[in-house]
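The complex is shown incomplete by one protein chain, all other protein chains being positioned as in the whole.
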Amino acid sequence: MTTIAFPTPIGRSHAAARTNRDPALVRWLLIALALVFLIGFLFLPLAVIFTQALSKGWAAYAAALTEPNAISAMRLTVLAAAVAVPLNLVFGIAAAWVIAKFEFPGKSLLITLIDLPFSVSPVVSGLIYVLLFGLQGWLGPWLHEHDIRLIFAVPGIVLATIFVTFPFVARELIPLMQAQGKEEEEAAIVLGASGWQTFWRVTLPNVKWGLLYGVILCNARAMGEFGAVSVVSGHIRGMTNTVPLHVEILYNEYNSTAAFAVASVLTLLALVTLAAKSILEWRIKLQTEKRP
Amino acid sequence: MLKRHSVLPGFSITLGFTLTYLSLIVLIPLSATFLKSATLGWDGFWAVVTAPRVLASYKLTFGAALTGATINAVFGLLVAWILVRYDFFGKKLVDALVDLPFALPTAVAGIALATIYSSKGWIGLFFAPLGIKIAHTPLGIVVALTFIGLPFVVRTVQPVLEAFDTELEEAAASLGANRSQTFRKVILPTLLPAILTGFALAFARAVGEYGSVIFIAGNIPMVSEITPLLIVTKLEQYDYAGATALAVSMLVVSFGLLLAINGLQRWTEMRRA
Partner (left out) sequence: MSIEIKNVEKSFGRFKALKNISLDIAGGELVALLGPSGCGKTTLLRIIAGLEAPDAGSILFHGEDATHRHVRDRQVGFVFQHYALFRHMTVFENVAFGLRVRPRRKRPPESVVRQKVHDLLNLVQLDWLAERYPDQLSGGQRQRIALARALAVEPQVLLLDEPFGALDAKVRKDLRRWLRRLHDELHVTSVFVTHDQEEALEVADRVVVLNEGRIEQIGAPHEVYDHPATPFVYQFLGDVNLFHGRVHDGHARIGETEVELAGGPDHPGSAVFYVRPHEIEILRDRGTGTIAAKISDIRPLGATVRIELERTDGRGLVEVELTRDRFANKGFLHGESVYLQPKRLRTFDHNSTLENTIGSGQFIAS
């Protein structure tokens, strides 16, 4: 084994060597074709959001964002994410710990079940809670008697948000922690560390970028979810409208400028998410590739 | 619970919490849905899921999802190819933006696509004189489903292409194969499992998609009404039984796709190993 004095640069350094393999004409044709596709499906949709949002000037833009219904929608969206993300974070850590560090029967089934919410249509994700807690649902009558309202109310929105963002943290952490094995944790225990000390001082620092990555993706989806939340919300303005639902209402009322203004906030959030994601992917690559 | 002895603590508590949380949030609500549909009886269930309007929505949903996934298989491979193999200005930015459909809320994507593909929009403008309407037709649905499925093929093919040993290509070339033979006989077979996995992921996502579609679809029954929208419509008409039956039919399809995708991913990994 040779001494690695400094971290080796990560990247596709060898890709440059391949660059000139295809004739220039083929190369530029393929790049042009791909870019035309991406312009039509990515760049123009992105650009139109901001041009439409500002089509009536900054004053109208600011007005659309500071209007009371918009503010209350933002508040609800932040609330839903503030509940869903920490819960799914704790779940993700627990699930990744038990799956990566222990052997038990049914493990691969458990991994599949954790991914389940990703394969369920957003509309169905909302519907299952309506069927459980709605007035026609299994627990609806009981809840009604006790005057507890979950569906067409804030708790339903939070529940639907938890469901659709359920796997995000877990699916980032599970492969990462599996790849890292359990030798470091065993070493910590042999050295006298308690379970908590091992977790906080050894496990967590080793997965912190992956964890953050999962949290950021989880948060983006929590704040942007539309279908599932739409089904359970009841669309009560100023009460049970999240930001994406507010966009829908404005758009359907032909108030397109305001719709795009509010949408632009969500778009900025998406762009920040992508930037953070790119940086984190690079850090995670460093963390998993450099095994001591 | 069977468990190998381990000095690491927390097995029971983390497994207990994982199973409880999974059951409360996912398993119990999903099973409740299946139970609810059972109250319809088989005949009632069958009548709902095979009604003409429902069948039309299946045809549209699966047809558009299949078309979108196919477009993505082709262009996703192309995008992955130029990102891995070529250098060009703005490559890093393009690479990062490929994930936009994952990060952008579907409702925002929906209104943006509806705007540029309408007959007065930036792109729709060029098609209107040809008599082609995109927004508010089934074509618009294909556009939306292509958008939301875009990252899947790119992101499954990209790592395989990066790991691809260029020695194989050089070997093929040294044996006298020309560029297109090398691509068809050496590169494409290696990438195939990844392309199929990406295709299946894009298709699965497209089948259930709702937010980005409803703004651009037109939502005319029998013509441009997708199945998830039909579920919402039934719900709004307080037809819970009907909505449940449709939801169950979609869940069955989703689970089938999930199994297929798991199989494909295993195949991809075997090929990479």
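Order of writing sets the chain letters: A and B. Residues in each chain are counted from 1.
We adopt the following convention: a residue touches a chain if its C-beta (ideal position, glycine included) is under 8 Å from a C-beta of that chain, and two chains touch if they have at least 3 such contacts.
The structure presented is a predicted model; accordingly, all values stated were derived computationally and were not measured.
Visitor: Which displayed chains make contact with the chain that has been left out?
Guide: Touched by the chain not displayed, across the whole complex: A, B.
Visitor: Taking the full complex into account, find the residue in A:Pro23, A:Gly57, A:Gly106 or A:Pro205 that is in contact with the omitted chain.
Guide: The one listed residue touching the chain not shown is A:Pro205.
Visitor: One chain isn't shown here. Among A:Asp22, A:Asp115 or A:Glu186, which residue touches it?
Guide: A:Glu186
Visitor: With respect to the chain omitted from the figure, which of A:Thr51, A:Gln197 or A:Asn252 is a touching residue?
Guide: A:Gln197
Visitor: Suppose we count only contacts with the excluded chain; which residues of subunit A make the list?
Guide: Touching the chain left out of view, subunit A contributes residues 1-7, 183-184, 186-194, 197, 201-202, 205-206, 287, 290-292.
Visitor: On subunit B, where is the contact patch with the chain that was removed from view?
Guide: 4-5, 7
Just so it is clear, only the chains that are shown with their structure count from here on.
Visitor: Averaging only over C-alpha atoms, locate the centres of subunit A and subunit B and give their separation in whole Å.
Guide: Computed value for the inter-centroid distance: 16 Å.
Visitor: Considering the complex alone, what residue numbers of subunit B touch subunit A?
Guide: Per the stated touch rule, the residues are 1-4, 6-11, 13-15, 17-19, 21-22, 25-30, 32-33, 35-36, 75, 78-79, 81-82, 84-88, 92, 94-109, 111-113, 115-116, 121-123, 143, 146-147, 150, 162, 166, 169, 179, 204, 207-211, 215, 228-229, 231-232, 235, 238, 240, 243-244, 247, 250-251, 254-255, 257-258, 261-262.
Visitor: In the complex of these two chains, what residues of subunit A are touching subunit B?
Guide: Touching subunit B: residues 12, 15-16, 18-19, 21-22, 27, 30-31, 33-35, 37-38, 40-46, 48-49, 52, 87, 90-91, 94-95, 97-98, 101-105, 110, 112-117, 119-124, 127-132, 134, 136-138, 159, 162-163, 166, 182, 185-186, 189, 195, 198-199, 217, 220, 223-227, 230-231, 243-245, 247-248, 251, 256, 259-260, 263, 266-267, 270-271, 273-275, 277-278 of subunit A.
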